[in-house]
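Here the structure is laid out as structure tokens; the discussion comes afterwards.
Apart from one protein chain that is not included, each protein chain of the complex appears where it belongs.
What follows is chain A.
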Amino acid sequence: MAYKRQIDRLPIPPADAKVQNVTCHYCIVGCGYKAYTWPRNKQGTLENNAFGINLGEQQPADGTWLAPSMYNMVRQNGQDVHLAVVPDHECVVNSGLASIRGARMAENRPSRVTGTQQQRLSDPLVWRNGVWQPTTWNDALDLVARVTAKIVNEYGEDELVVSMFDHGGSAGGYENTWATGKLYFDSMKVKNCRIHNRPAYNSEVHSSRDMGVGELNYSYSDYEVTDTIFMIGANSLETQTNLFLNHMVPGLRNGAKFIMVDPRRTVTVNAAEEVAGKDNVLHLAITPGTDMALFNALLTYIVDNGWTDNDFIAASTFQGGEAVAEGSSQPAGLGSLNYAMQTCRTSIEEAAGICGVDAADIVKAAEWIAKPHDDGARRKCVTAYEKGIIWGNDNYRTIGALVNISLATGNIGREGGGCCRLGGHQEGYYRPSDAHVGRPAEYVDQLLIKGGGKVYHVWACDHYKTTLNASQFKRVLKKRSDMVKEAMDAAAGGTREELVDAIVGAVNAGGIFVVDVDIIHSQIGQNAHVLLPACESNEMNLTSMNGERRMRLSERYMDPFGNSKPDCLIAAGVAQHMEAALRDLGNDAYADQFKGYDWETEEDAFMDGYNAGNPEVTYERLRAMGNNGVQEPVAGYENGQLVGTPRLYADGNFDRHGRDDKKALFCAAQWRGYAAAGKAREAENHNFFVNNVRANIFWQNQFLDQDSDFVQDRFPYPFIEMNAADMADLGISAGDLIEITNENGATQGMAYPTDTAKRGQVAMVFGSPAGSQGNVVNPGVSELILPEYKLTFGNVRKLADAPPQARAVSFKSKEYKA
């Protein structure tokens, strides 16, 4: 039976509770919340409280309510205080809405009083005598620095491999991306690095940028005034929840049409139908990986019908044929619309055949996107995409083909338009140049698998759960790490020098020394030698921007757990110890490169990085801008307010590619079938398309939710949505544990019968601690090393009858029933 909290009362925040700004750090939307804290021995009353309402009365729908998940008791300046984190009605992003993730921010805080999140790391841990021993920062950083310094000094910086977040919210943010960036790209020039969710250090949307179009160019308000929302490979009700509810739903109520391109029917399609009516929603359930053919046919139809925005094209896009030729760092040619059309031209019938959808539906989509209104006025269309194509077939050309449509219809830089990725985490990237990394960037997973790298620094990444080809990656990294563990065990009792020598000996014999900076002891952390405990947003001040470039300061309302620290200060500690270690090695010139980290606080790191490039922006000014913040780029500071930019490219000048002419380019997107190595063969040889999907309940915080009774009760195992007829054929019942296998490995989950699932297609939740979908994703990548998690094929078999936990959960449809 369902998990019951057995909570029937909560403390009341008193009128004089301290109130601070919080931007939810879980997803890209960045909803505004207020954090109330007050002393342990105080409380408000029904009539007199921080909410300023009579709590003795039943509150109406949409009224203020402190749910049990929004409450906790945490440490603040060394004292236990009550904490309530409640959605902010005044924030334009969410207007008082909370999601199933954000509403659990308080509950997902570590508390020694209530016992929540005791999995959080509180102290540095060093592998010692066969176990992880807690130790001091000095001791742990000294070991990290001595081994790292010795390796980079003697063997060069290419022997240091780094995995690091590049985003905002959670672990990232301007403070932390700056500090890690300064360490690895300024003090050093580390080139063998990768990002948390992909095996190289690269953009996920290279083509959009090369075309001149930064990928976050609109305002969320554009959804409210558009004629059509064109969504591809995204599931916003689940993954950008309050963007969908607070901006897309009003747009649909205002009469917008909704087009979804996704092989799978999702709750987003269902909800759009509820709001807009089925006649105004078009779901193109295409054959997986064929998006580009669809986009090319849409563009062709729009061009041939004269529905292009010719003034915009003339003024803002390149006119002279080919501008950039196809090459090794440029997977497709770029140039004028006419130039691109020579490659893109695709008939509706051709696309219908490739994509497996009705020709009439493709025509309808083209009309909804671009056919002018009856009075001749142009149609406005917001285009929004995410992992379905970012992690799908042929990333560069597919995204290029999509941006082509927005450019041809003049839908970028204008109200009611935009061509944007929807995003996962918030953004918060501020780092020194990464030009030395090169393009294509190093495929770091393969480098590690082939034995490359001697020292590995991992920042808030758990690739065991979230990389491709994960089975092999884990096997190899564990083996290489174990070599070092054994050497460390053998050196037990010796001096620091002897320990360092033992480690260096082991890495020279093929091992690898792993340092993991994280908030919990993650799966990859099991194969680390030093664990450095980091803290999260609100345990430190953190700045980030959301999917409409809205920058906020999310304030520190509690102390870091135990002796954990902000990542930026950990990076500073690593740098300072590197300086000392290099001096000891007699390399003063090298040591000098590690100066400039004398930061006391995260604000110091912010001033050293983001503020140096954006002198208008300070903590004080951001704090004053509250939960509505300011949309980047910040244009100035006037009348006590930071002045932002609601929409990029409003002047028709496109500059993301860095071209002096500021003209946008079209992409010559050549359809080539399944382009990455091994995908076509895998598709032929297996019975199921294995879709890789996210779920409302825990996307972006599953690592915390492995410690949440509420979440574990709902999904004790990762779900795998499956058609009932396929289940019957394979003798599988609801809740049975099933295995997905292919040449790359195997993974497991719980069968979730889904009446809308197509036969021969399963949808497995990504990033689960209890079953890594990446185990069955092949190592094939695009030219610029983008993984294709979405394009996976495998066979399915039953492992076991539904265990008791699985038998106890609901297997009903996720779709709303009026």
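The rule we apply is simple: contacts are C-beta pairs under 8 Å (C-beta built on N, C-alpha and C of every residue); 3 or more make two chains touch, one makes a residue touch a chain; residues count from 1.
Definition applied: contacts and distances are computed from a predicted model.
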{"item": "Per UniProt, the name of the complex member that is left out, chosen from \"ABC transporter permease subunit\", \"Succinate dehydrogenase cytochrome b558 subunit\", \"Arsenate reductase (Azurin) small subunit\" or \"2Fe-2S iron-sulfur cluster binding domain-containing protein\"", "value": "\"Arsenate reductase (Azurin) small subunit\""}
{"item": "Option touching the unshown chain, where A:L46, A:A360 or A:A677 are the choices", "value": "A:L46"}
{"item": "Full-complex contact with the absent chain, from A:P11, A:P134, A:G626 or A:P803", "value": "A:P11"}
{"item": "Given A:A171, A:L237, A:L477 or A:A802, the one touching the chain that is not displayed", "value": "A:L237"}
{"item": "Positions on chain A contacted by the hidden chain, ascending", "value": "1-12, 40-41, 43, 45-46, 55-63, 65-71, 73, 82, 97-100, 103-104, 107, 112-116, 118, 237, 241, 245, 267, 270-271, 274, 696, 710, 713-714, 808-810, 812-818"}
